[in-house]
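For this depiction, one protein chain was excluded, whereas all remaining protein chains were kept in their positions.
On to chain A.
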Amino acid sequence: MFDGIQRRVVSAWFPRLASDRMLRAQPLAGPCAVTLRQNNANRIHCLNAAAERQGLQRGMSLSEARIFCPDLQSRAADPQGDQQFLQVLRRWATRYCPWVGLEGDDGLVLDISGAAHLFGGEALMLADMRQRLTRAGFAVRIGLGDTRGAAWALARFGEGVAAPGQPLETLGPLPVAALRLDDKTLTALQRLGLRRISDLAAAARAPLTRRFGPGLLMRLDQALGRQPEQITPLADPPHYGVRITLPEPIGLQGDVMAAAARLLDQLCGKLKAQEAGARSLCLTLRRVDQEPQEVELRLARPLRDPQRILPLFETGLREVGAGFGIDQVRLEATRVEPLPVRQISHVSSDGKDRLDDLISRLGTRIGIDNIQRFLPADSHIPERSFLIAPAAYCEPAGPWVALRPRPLRLFPPEPIAAAGARPPGQFRWRRMSLTTARATGPERIAPEWWLDDDNWRSGLRDYWQVETRQGRRLWLYYTPQDPGWFVQGEFA
């Protein structure tokens, strides 16, 4: 067919992927189900064979299922974990052929053209596949055909093998649902009396296209091999880990740094090929007594420049004890972010780079999240008019606008003894006796009712800028709805 090689496709379907995976992790006896929360109800997502024999179905609510089967055991579903596991299976399946793709969210499709003889023929290959998957605890249904459509149909409806070159003989008796059609089309075909694929293949094409559009016959042609369909093999995600094993253990810091430099060169080459930059790195040093030690490094910005990363490891390496020596060094980029190649220009300053390097270096000592910067926030509430965010993960933002004078220092409100809506003539604050000379105000700030803030439970605040005879200028407020006076800041 293609270059003289008959194209052969295997479709493997895991009808109970979620529950099989759950049972692999924690074996349970008896009926059990995996439930998914949908529309505020726990619905059954997947069942094991014992539960299916009890008459339970997918999509049932869990409480309903418990009435039919009181001893049903259930666990929460993890669709994301299932997808990751399917990726693992995909990787495993490359032992049969290099051309493996995903089929929906519970199946694999393998293009085994020209690979079957390596396992002693198609039948032996399928038997091997089935035996290995069953031993791992997975229910699997495998179909083999000339096309992806035929393999899909055979995996899901009447497991079997279509002989090369004659798809219609095997596919003919299967129901039309085996053609990957949507429900509406299926119902309409039922009404027309076209129940089997052979019926559909024998029907006149023009009226069908007029009635259902090109999709129906496209699926039929794909299954019968009249129209090609691609299988997209997924590439393995790049792995950002390198290691070096040494013939003799090393112990000097300079030697370890030299090993790290070699690894870093390799790793940065990989990162460059993928146009990525490392955001956090982990250097694992294995000692001869088999006890690994780890040095973590988190960077203020994605980087792939060995000369800039290497000095940052020095602080961490100083704290590592070499013991009887280190015989293996492993470097992994644990977090990677895209870092496209940039145009170098003569006007770009290196000031930002220097600052980022400084932040990374300080971060190795006090934790990179503890170096923060202020971001403006849109709020009239003084303590919410700015945000504090780790400097490594945000860019400086502006502009900063102060419509009214704001104090240089803000502290949690400190109550003072006073009464009345006007600022007190004399008051004591922090063991100081202060006399009001001038008061400017009030500036009324209302609480943000859409946020529940305990500090603003007392309601409105009338802010006063109070100048004292002692020199200090304080920011006082009065709460008219729950009378009281507080000091919240000091002006400069």
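Note that in this section a residue touches a chain if its C-beta (ideal position, glycine included) is under 8 Å from a C-beta of that chain, and two chains touch if they have at least 3 such contacts; residues count from 1.
Note that in this section contacts and distances are computed from a predicted model.
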Missing subunit (named according to UniProt) among the choices "Protein ImuA", "ABC transporter ATP-binding protein", "cysteine desulfurase" or "Acyl-CoA dehydrogenase": "Protein ImuA"
Options A:Arg24, A:Arg37 or A:Arg365, residue touching the unrepresented chain: A:Arg365
Touch criterion as defined above, residue of A:Arg130, A:Arg308, A:Arg373 or A:Arg422 at the omitted chain: A:Arg373
Selected residue (touches chain absent from view) among A:Ala136, A:Leu234, A:Leu252 or A:Leu355: A:Leu355
Given A:Gly193, A:Gly254, A:Pro340 or A:Gly398, the one touching the chain that is not displayed: A:Gly398
Omitted-chain contact residue, chosen from A:Gln190, A:Gln253 or A:Thr440: A:Thr440
Contact residue for the chain not shown (choose from A:Ile5, A:Ala235 or A:Ala492): A:Ala492
Contacts of chain A with the absent chain, listed as residue ranges: 351, 354-355, 357-359, 361-362, 365-366, 370-376, 382, 385-386, 388, 391, 396-398, 400-402, 405-412, 437-438, 440, 465, 467-473, 489-492
